[in-house]
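All protein chains but one are shown in place.
For reference, chains read A and B in written order, and residue numbers begin at 1 within each chain.
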């Protein structure tokens, strides 16, 4: 059966060029960059190049890039590392209600350890308010962490304005750009970003590799202890093959950014227009314009996400939902609830996230199969019957 | 030029069979195991199989295996996770002076946060004393962490005896088995091990993947916060390709263990005998019998490790040294100093670590080139002239 992958916000395939370069660093150029000999030197050189490639994607300098095992670790390092290194200055952190759990649960951990955290609300489009942000700043505030783009609804926050405000008030600004990287142009210098999280597997690099950008001069301490790797900020033998892959993927992403934005926006708009035209009782979640190119998020009233996903899967389409039933967790998406959606609408949500490899045929195929699926499930649903 | 890799304790090449299976999980079966659709299910299935393969290597059950980003993270998780989850029971940890920095620096971090740590000394062979261990236990002791085999001199500790003692006294026993896995038979149940660290890149799996075995029932808490991955013990999207590779490498290691031990021991003994016979003023570091098969560690008096490594490198041989000059660090190997070596002898140390792919020809080649190199460097050295 034809298989269509519409879940690029969950993870992406590794680009074949990326896979090709990285395998070479597993089997042949496999040295440990700490070693004195030629195997070690080759590895170090490759790592240095990758650092430059990643830095170039976000307008940073290569000494400001620190490799981690992924977005979750980079988020943990940013929040805990800055909090612990600056606790003499203050104990207050500002974030939002719609962050990824890597931020939220890290903040909750810090709350148990003497820190205070403000979770900013968002409006119905998933947007924070700059006024609310400004009002929440106290003389204890040491860090503002606001995601660049949301992973469920794709809403893009006013990053430059937040950066300006943070700079004025002399507060560090971290942004989780896991969903933004390779989908939006990012410039840490222009936007006044002090720390920024990247995750490889969201832009066709492998899983298990990420990076934290830390502006030169930011006070931060290590969270994982051991050898002096990554200039003492992140202990652990460097994952050279994955780092090389991350560098290559960053290079590809930078080269294709404009094209990718145009292509995905076109596909996405066609998909949204098709769904809104063909299916009754459906709502588009997220911001009408301020959203990443590949993201569409709908609530199909009176049906439940997991059953929708299973039906799509039987048709060969991979997507995701903010339904708790699909995650095996207690509550439906905290993001959708924070945007004011009812539990019913949150349970009936469907996220389509487009990416590298998707075509207009894929979108047409989706538009062909979705109406019947929705109809069938609604026919079973008591909510719809009412 | 011929290149001979004698630095398997630093890192190893990925086995071609391992590389072949894992690449497939990057480009084709690339799903996120948390996803509901077929891509996600494939990934989860592969991960479950890898968990069984890793468990089988050490005699554990698959639910007792938790994947991490490497040995360093697993060590951090074991020590901090147990310390924090059991701090009501006590605040005392026992370890040794010769642990890897992933253990030592984690313990130092805990010392700054209200814990007390005893660092057991070792004898001239790098062996701890069971009596000293027993004496150091207090009613506050919650964890004993003693490495299975040392990464520099290869000394293997009396693991079963430590396990028995820990069990009697109702104290958790963690062992860093990064250097032991695939080089010695490991049986966590027989040896009374509660937690055990593995690192993939030391046994022909990729870098950036490791595992912590946690016996069912051990109280431990997460250190990295975020999603509910690895049953809430380790947040972060699972590195499926590397996990699949780790599983495959564990399977290969288990199948070949007996052969590998015989082969490496023969090569290693030939190498040691050759060096001791051909070169004057040389000392073998580590235990005469209780050492991992592939390890040989020498001190060549009146010469310095880095210059030795560079000369070997020019002959195509990759090895390592405990000299501070080779690491660009402050002090020579803490392991060699703890064993009572003088600074001079520690600076003049050479570690040969054999592994998969090494042959008797490699050893002969090494034995052919080493005498002349040592002679040449000694001719330059003021220590030798005296």
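Things worth noting here:
Definition applied: a contact is a pair of C-beta atoms (placed from the backbone, for glycine too) under 8 Å apart; a residue touches a chain by one contact, two chains touch by 3 or more.
Keep this in mind: contacts and distances are computed from a predicted model.
One chain of this complex is left out of the view, and of "Nucleoside ABC transporter ATP-binding protein", "NifU protein", "NADH:ubiquinone oxidoreductase subunit M" or "Sodium-dependent bicarbonate transport family permease", the protein name its UniProt record gives is "NifU protein". Only one residue in the set B:78, B:159 or B:324 touches the chain that does not appear here, and it is B:324. Of the options B:160, B:276, B:360 or B:380, the residue whose C-beta touches the omitted chain is B:380. The residue from B:160, B:262, B:276 or B:314 that touches the chain not shown here is B:314.
Take chain B: the residues that touch the chain left off the picture are 302-307, 310-311, 314, 323-326, 328, 330-332, 342-344, 347, 379-383, 385. The omitted chain makes contact with chain A at the following residues, 36, 41, 44-45.
Throughout what follows, only the chains that are shown with their structure count from here on.
The distance from the centre of chain A to the centre of chain B, with each centre set as the mean of the Cα atoms, comes to 34 Å. Listing the residues of chain B that touch chain A in their complex gives 3, 5, 7, 10-14, 16, 19, 23, 26-28, 30-32, 34-40, 69-73, 75-76, 100-102, 105-106, 108-109, 199, 201, 206-209, 224-228, 235-242, 306, 309-310, 312-313, 317-321, 326-327, 329.
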